[in-house]
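Just one protein chain is left out here, and the rest sit where they should.
Moving on, here comes chain A:
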Amino acid sequence: MNVQELVPLALPRGRPLSCELCGGPAQLRCGACHVTYYCDVDHQKADWVSIHEKICQLLIPIRTSFPFFNSEKERKHGMEQLLHRQKHLVDFTHKVAQKFVFEGKHEEAIPAALHSLRFSIDTCGPDSVELVPAYLILAEASTGLGRLTQAEEYLSQAQWIVLKTSDCSNGIQSKLHRNLGLLYAAKGNFEESLYHLATDIYFASCAFGTHDISTSGGYFHMANVFFRQNKMDIADSLYTEVTDIWHAHFSRLIQVQSQTLTTLSCMLFIHLKCFILNIDEAQQAEASQVLNAILDIREQAPKQQPAKTANVVHALAMLHYLIFDFPKASHVTVTVCDPVIQDCIRIFTTKGAELRLHKLKLRDG
């Protein structure tokens, strides 16, 4: 992190510089890009940790004024390029913010999400559907931090935009309702929360199908609400559903992978790296969060259900295996000490273990 002091008096008139995070008068400047301003070191640090480190150099072409173009064609080209860059930044910042949220680092997610929102406003205008994801991430992070009024404000913005746009995609509506559901759950208003989560599941099913991993999130949150309402049987059945969805998803991935492996068994390990792309980071974070939560609940339940627990553990092991975290994969399977569960897993993972050995051999050879 490179800090440069500013002397506000020496700045040109009529162009007030404001802090990247809070909008207050700027005192500092990032020394690497020279285009980002902050009011104090804390804000710069927060921004740096969250997003600035990754986009520092990308900001330069966007924030510096245009060079002088000679022809209309060049000007047009320049504008297009700018737009393209901004769009790229919107996507990138959004992804980063989402990952932070999935990992539970809400504080760090907020600057990234703010950037995403700002760039989307720049590219699409203040009330277009493209802003909704940014608002949603902001709301989610705020909910995570316990700033419920703030979150509600963001969500109301998003909902208003969605209401105004008649042909809003199902995916976005599903996300909106999921966040609303989470917000009401955090407020303790379970009925409202269940309504929104149900709507979320409906939209997600319309968009992706009832047994898709995108739908599983809605089921998971709903299960949590029922769990808190102490309706254990419903929560249990929903948790099972979520586990099944992830389990099936990973199994499918592994199957595809093993097929490709057998056909390309002579290839070098480097080529295998491309399989990592099977699961993007956000998905991976979500999967591990959800599955670990379910595993905790299953282990602490008064009535043990070894088969179901084993299913969760197996899904987790597959996840670690898919992201090439071999020690952890075996660790997960070993930490479960119950002999019954161990047995179940052994049956489940025999095939997985073979694959794993196969892959390890490939890596060595």
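We take it that a contact is a pair of C-beta atoms (placed from the backbone, for glycine too) under 8 Å apart; a residue touches a chain by one contact, two chains touch by 3 or more; residues count from 1.
Definition applied: contacts and distances are computed from a predicted model.
The protein name that UniProt records for the chain not on display, among "U6 snRNA-associated Sm-like protein LSm2", "Tetratricopeptide repeat protein 29", "Monothiol glutaredoxin-5, mitochondrial" or "Related to Sec sixty-one protein homolog", is "Tetratricopeptide repeat protein 29". Within the set A:54, A:76, A:164 or A:231, the residue that contacts the chain not displayed is A:231.
When the full complex is taken into account, the listed residue touching the unshown chain is A:199, out of A:44, A:199, A:224 or A:309. Although one chain is not drawn, the whole complex shows that of A:37, A:92, A:135 or A:219 it is A:219 that touches it. One of A:40, A:107, A:122 or A:241 touches the chain omitted from the figure, and that residue is A:241. Although one chain is hidden here, its contacts on chain A can still be listed: residues 192, 194-195, 197-199, 201-202, 205, 210-211, 219, 222, 226, 231, 233-234, 237-238, 241.
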